[in-house]
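With one protein chain removed, the remaining protein chains of the complex are shown where they sit.
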């Protein structure tokens, strides 16, 4: 069963911490031990798992991605003027795997799950499937 | 069961849209609802899920990767002269997870699955496993 989250992104480029919604989705699934597959069905945003304790980390991540992939470039051919967002999204990736144990997400102490928006603000979808170890 | 696709890549660096072959593989598997795992058993090509509506997007993706990872560099140590291809491949990644529902791949409206070739032309293999939700 595919569960769907709706995530508004407030800025052109931002990291939105969606750990709470993923945790809730896992709980709703009723799966105690299993694996959660996460997927964004978009081409200009991504999923990344990073530290959320210090807001400096998301800031610096976006800073570096902005420098690596320039917003404007005379050689870009994409007609919609958001090439950078596509490229940043491909660098981060759109699918992830996370474990579930005892009904809880198995994240490292400093890990949080972020939707990485590169072409917002928009409303994004995140798809989640929680597969039990012993069906 | 691991299914295998054979994908010829026509250029040194190119994105080959393999969505059709993946769709066909999912149909052949007979799985209606499940999860498809994709894997390339190579170190100089990748899988990426991106827009295929405008060919400008693949063009710009390759352009940026070429600039980020230079083909020649006096400090490279790899003896085969294709270091850039290895690094570009690691940036994009070699495995992906996609959902299957009602016998169809669950892709976003603009999403296509690409084999990203960085050291072609070659013939590449893509491995696919489709796991049903309810075995």
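Residue numbering begins at 1 within each chain, and the chains themselves are lettered A and B in the order written.
FYI, a contact is a pair of C-beta atoms (placed from the backbone, for glycine too) under 8 Å apart; a residue touches a chain by one contact, two chains touch by 3 or more.
In this text, all values refer to a predicted model and were calculated from it rather than measured experimentally.
Trainee: Of B:21, B:50 or B:83, which residue touches the hidden chain?
Mentor: Of the candidates B:21, B:50 or B:83, B:83 is in touch with the missing chain.
Trainee: If the hidden chain were put back, which of B:26, B:97 or B:112 would touch it?
Mentor: Final answer for the missing-chain contact: B:97.
Trainee: Determine and list the subunit B residues touching the chain excluded from the picture.
Mentor: Subunit B touches the missing chain through residues 1-2, 37, 39-43, 68-69, 73, 75-80, 83, 86-87, 89-91, 93-97, 125, 127, 129, 131, 135.
Trainee: Contacts of subunit A with the missing chain: which residues?
Mentor: 33, 35, 48-51, 54-57, 59-61, 63-64, 68, 91-93, 96-99, 101, 106-111, 133-135
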